[in-house]
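Note that this complex is displayed minus one protein chain, with the remaining chains in position.
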Amino acid sequence: MQQIDAYNEPQLIRSSLAAVINEAELFKQQRGRLPVLMEVCGSHTMAFARSGIKQALKNHVTLIAGPGCPVCVTDQSSIDAMIQLAEMPNSIICTFGDMMRVPGSKQSLMDAKTNGCDVRVIYSPIDSIKIAQENPDKEVILLGIGFETTIPLLALAVREAERKSVDNFSIWMTTKLVKPVLEKLVDSQKLLLDGFLLPGHVSVILGEKHFRFLKEFHLSGVISGFEPVQLLSGIHRLLTLSREQKADVINDYTYVVKENGNTAAKAMMNHYLEYHDEDWRGIGKISNSGLVLKSSYSKYDAKKKFEVVQNQPRKTKCRCGEVIQGLITPEECSLFDKACTPNRPIGPCMVSTEGTCAAHYQYMREG
Amino acid sequence: MQQIDAYNEPQLIRSSLAAVINEAELFKQQRGRLPVLMEVCGSHTMAFARSGIKQALKNHVTLIAGPGCPVCVTDQSSIDAMIQLAEMPNSIICTFGDMMRVPGSKQSLMDAKTNGCDVRVIYSPIDSIKIAQENPDKEVILLGIGFETTIPLLALAVREAERKSVDNFSIWMTTKLVKPVLEKLVDSQKLLLDGFLLPGHVSVILGEKHFRFLKEFHLSGVISGFEPVQLLSGIHRLLTLSREQKADVINDYTYVVKENGNTAAKAMMNHYLEYHDEDWRGIGKISNSGLVLKSSYSKYDAKKKFEVVQNQPRKTKCRCGEVIQGLITPEECSLFDKACTPNRPIGPCMVSTEGTCAAHYQYMREG
Amino acid sequence: MVQRISLAHGEGGELTHQLIQEVFMSAFSSKKEIQHDSAVFPIEGKRIAVTTDSYVVQPIFFPGGNIGKLAITGTVNDLAVCCAVPKMITAGFILEEGFALSDLNKIVHSMAEEAKAANVKIVAGDTKVVEKGSADGIFINTTGIGAISEQVCSPAIKKGDCVVVSGTIGDHGIAILSARNQLGLLTDVQSDCASLHSLIQSLLEQVDGIRLMRDPTRGGLATSLVELCEDFQFSVELEEDLIPIRREVTGACNILGFDPLYLANEGKVVIVCDSTNKDKVIEIMQNHKYGEEAKVIGKVISVNDSNGKLYSRTQIGTTRRIHRLNGMILPRIC
Amino acid sequence: MVQRISLAHGEGGELTHQLIQEVFMSAFSSKKEIQHDSAVFPIEGKRIAVTTDSYVVQPIFFPGGNIGKLAITGTVNDLAVCCAVPKMITAGFILEEGFALSDLNKIVHSMAEEAKAANVKIVAGDTKVVEKGSADGIFINTTGIGAISEQVCSPAIKKGDCVVVSGTIGDHGIAILSARNQLGLLTDVQSDCASLHSLIQSLLEQVDGIRLMRDPTRGGLATSLVELCEDFQFSVELEEDLIPIRREVTGACNILGFDPLYLANEGKVVIVCDSTNKDKVIEIMQNHKYGEEAKVIGKVISVNDSNGKLYSRTQIGTTRRIHRLNGMILPRIC
Amino acid sequence: MCVGVPAKIIELEEERALVDVLGSKMYVGIIFVPNVMIGDFVLLHAGQAMSIIEESFAEESLKEWRDILNAAD
Partner (left out) sequence: MCVGVPAKIIELEEERALVDVLGSKMYVGIIFVPNVMIGDFVLLHAGQAMSIIEESFAEESLKEWRDILNAAD
């Protein structure tokens, strides 16, 4: 792994940073404004902040955090539904740790647990099958969130339930796909954008090819890793393309991302799942923007297995939807750092440490 | 209740004691030995000890504690069976507090509880029906012990289960009847006896008449209450009858004991229960000496509802059987106050505070 | 077979005694200290008393108090009976996930109030939260530190010394039992839960000849006296008729087959004192709100008795021995 | 809606802080004392330090120790970081019905051994037993009493002072997590659980200019430093690259998405000291078996800062603020 | 053999009664004492009234016993 560790060398980071700033200056001279880039993935947002790059670039490149955080885009009504399911006396809810503190209309899954519901944090979706086997008298329901990196693991859990004849297991699917939301973003044209830093781990599954559609919109994208030098390299490439007025999609994370992605994982998704018009928190419904279980697997589909009254979620002043579309910065939300803090988040962008609002709160609010 | 409280007046107790000692002296003069009386009921044993009467009479009347303690006569195999039932994952065992520490072959119900079984102490048999209703997924099994005072309450619990359609309730019946064991005692003729102090509360149900059979054996009996003066009055009457060479049965507890006992309670027993050859701990099987559920109520009969492998209970050197038949005193048991103490009882007579061995340990061992 | 901790190990009787002897004292090799109400030791040249207790009472709110009040009074009393003036208390909370914040507030305020009344400062705290189902709502540990009074007991016990109890026994035990609402018992009995430092301080200041004191909590009056007799090598004869017991407590005991001598108290002190001062002791106690029903209940019948015992004198003049609580207090039908 | 205690209230971070502020400090009106490692107060003219903690760790036996050892080291350390020489400890046990006596024996012997090593006496004890299901095996409260050393910290913090940590961080957190066997993590990491009194005493005796010390337990190094900064009004800049972290701990954190700065430690001390003495501090630490990997990890960048903060310097020379632990440490997939 | 305590009926319902034992109270079954009335004392065992206490009989037998004692003097 020395090759990868090298992406973290202080000396290399510093010279990379200098190169990026240099490129950004050229851009600015050419266009009379700062370049505007969107990192689609929340882990990129976090890495920018943690590494100090965001801070170092603040007068050189405008970085906008995009909609690539599963926590931030999960609709309130899904949390409300999970809480309803959690409140059933014989249910066990399994969730990734990330979702525990996401506020629904009235409470989060953490609150539900505090109030006595059996809510368990798992690391791997497969673990929920084990929990179902160990609790044959209970209904185990997995909150199935995630983008394309995680979705194959949800399909795999269904396969596992099938193979092991586990009948007390189901998934509440509320997954998200990257391409539809990017299309919506660029389509809306509200946004001035000079390129996308594309999500490295989603690309592992989808492949470089998947993002070539950006060129049709005359936009560039660079698939990037998460180490400081990779981030800087990605930005540098986007700035160069932009300055050269080229629209291209570059794979700058070749050691894990292939042209066609992971075909085994894609096959697994295709086998169990089909397209669905998914609700995105703060953005609304986007057609074919999520995957749900095919009807032949509806015995594993919590939405079909249980009757959940899905009410209209309570309205708040949270502007997460705009934040993750890059339309406003968190500081423009009137609740930011007032009613809404990482400790008592109003919107999901404040929950995950990689949520844009949380990142701003943690790293940008001061010094 | 002043009338009853009067039976506890210190002055009256002292003069009663004097009268008894006087009568005992006359007996001794006449026969050249101390009179020998058996108090059938363990509560009488306890009351003799607590009140100091036993101590005060020790050179005047030999008092033998009889088989009237449900704890002492419950066979080891019933405890073993209850522990097997307790170890079933979905069972709840209900028991009177008295039975918690009675040793089975390997452990007591208290041990089973300590080891994780759900064993609950109830005050009234009816309470176990409530527990069954509150735990529909569990099998609630009541350890049905007792003499005729308690047996009607067990029948009543079955009636309650029937009326409330509670199907997850059953009784492990191991009840005992006074008359058969007394018959066995007097029949064996191992015992020199000048009369019985008859159990007051059993007589409430059975009535005075029930004990008249003693006269056929040329033995006297006095039905007595539990206050010091009542105990002394009872002994006095037995000594007088004995000195006068009369065999009679006297009801000295008329304010609660009627000639025919409590007919409602007897009817309840008759309705649900039938005779059975019962095993008495340390004594063995005595025909028709217990009551069990009639076969028409076998759905409430734990012995029929569950399969329990009843092994031969482990042999110990415990001589409880002889103790409660008055054949030996506890001090003659080699385990008394050595391996066997109230804290780690070997035999049941050491468990109940009214067990003969426990009473000897607590009150007689010293001072 | 694996030996396991049973509920009886926690009832303050014979098994608790064994556990302390066989597990704790043997490992910590700290002799007697560990089993007393408070340990007394020199620190920087001063004599300090320290006591620790965890409170796990159920229900946490009961007639006459709550777990928080109890956590203060219990520890104040353990110091007071060792002739220490309570100075500071630490409080460690173990909370079950889901515990209502409003209940915590009530409890904490009771503690603050009771601490203020006892003139003791709560100086250090700790809070742990455990998963739902891993604790029963709230457990509180309090550790008390006190300074040994100028006036202390003079434990030269003499034959003929009196045994005094400051009031009715068994109130706490019956109040908790009926608050538990399990056996169907309905009583108006309130827990006696109270801080006795001022009562005890008055005694120490105003009367000579106070030999020993103890607060008869778990295991009841009987167990406490048995332990005093064993630890200080003297024998006592009680006059059971003299022991103050509330009528309802007797009633409840009659119904359930309990012996009130083994029921827990949380606001009573039992004292051994010189018989010449007994009237003064009774007078001081009876003038104090927590000692109104104080009574002489027995006397010391022998001293230097390597095997000190507790006896009770019966109505007809014989005696019977009283042992420490055996097993648990359970309702009996026979 | 009823407000309830959540697990996050017990994680040592933001919610614990709030609970202490809003519930305990407001009721006990004991200002700062209650949230420090130890409370220091005069008793009979001497300065005494007192600390209390309950131990509820699961599993109770883990690589590197057990709940009993932890209950002693944790309390010894809380005294030691307050410049107190640990003198005596009380131990309160809450046992669940059914707890194996053999386990209790092992735990109690660990306590005895660790207490002996730390030269502290266990002076008072208490045992309560609760019903099966009302506790999770065993909980231990220890309360420690110490005498303030002749050598104490001189908390006149100056700009440029150094922040030193005595060794690798996060070991206890990862050891416990992998011992729990829930998330599939397999490591050889041992808990660092150790008594630091001798290490700390050596420092106090041999170096001047030790300003402050704290043991970064629940909430981790980050939370401890944030609290020091707030309480003593200064700001610190860490060099994250310098913080010693075991390779496996980093690996485990990478897998599960944890930040090692928030993981619990049970045998580490973080020190603020005069920069002129830092080499001596490091030397003394590195010569002690519990300080072999001591490192300077940051410096004080401002003092008299009514709003003291913790920052971290990134590899490219910018800084980011570090807050106390928020919520709970949970595995993340994103 | 069987704990039995005198308890006073203070409230009467169809199948149960509230009894008082020296001030402590409890709801108990009365199916075995069909003719019980408020104010009666009953013998209480394990939650059921097993018998109505006839106080006059108590008085009578006490008197009888005192006579015996006096005769013995």
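The first chain written gets the first letter, and so on, giving A, B, C, D and E; residue counts start at 1 in each chain.
To be clear about the criterion, contacts are C-beta pairs under 8 Å (C-beta built on N, C-alpha and C of every residue); 3 or more make two chains touch, one makes a residue touch a chain.
Computed from a predicted model, the values in this text were never measured in an experiment.
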Of A:236, A:276, A:305 or A:360, the residue in touch with the unshown chain: A:236
Hidden-chain contact residue, picked from the options D:48, D:67, D:84 or D:185: D:185
Option touching the unshown chain, where A:42, A:103, A:313 or A:345 are the choices: A:42
Of A:62, A:77, A:91 or A:150, the residue in touch with the unshown chain: A:150
Touching residue (missing chain; options A:132, A:158, A:265 or A:333): A:265
Touching residues (missing chain, whole complex) on chain A: 1, 3-4, 6-7, 12, 15-16, 18-19, 22-23, 40-44, 68-70, 96, 123-127, 146-147, 149-150, 152-153, 156, 199-202, 204-205, 226, 229, 233, 236, 252-258, 262, 264-265, 268
Positions on chain D contacted by the hidden chain, ascending: 174, 178, 184-189, 246-252, 254-255, 257, 332-334
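Keep this in mind: only the chains that are shown with their structure count from here on.
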Common touching chains of chain D and chain A: C
Intersection of contact partners for chain B and chain D: C
Inter-centroid spacing, chain D versus chain C (mean Cα positions, whole Å): 35
Centroid distance [mean C-alpha coordinates] between chain E and chain A, Å: 76
For chain D, residues contacting two or more additional chains: 2, 4-8, 97-98
Residue numbers of chain E (touch at least two other chains): 1-3, 45-47
Chain pairs in mutual contact under the definition given at the outset: A-C, A-D, B-C, B-D, B-E, C-D, C-E
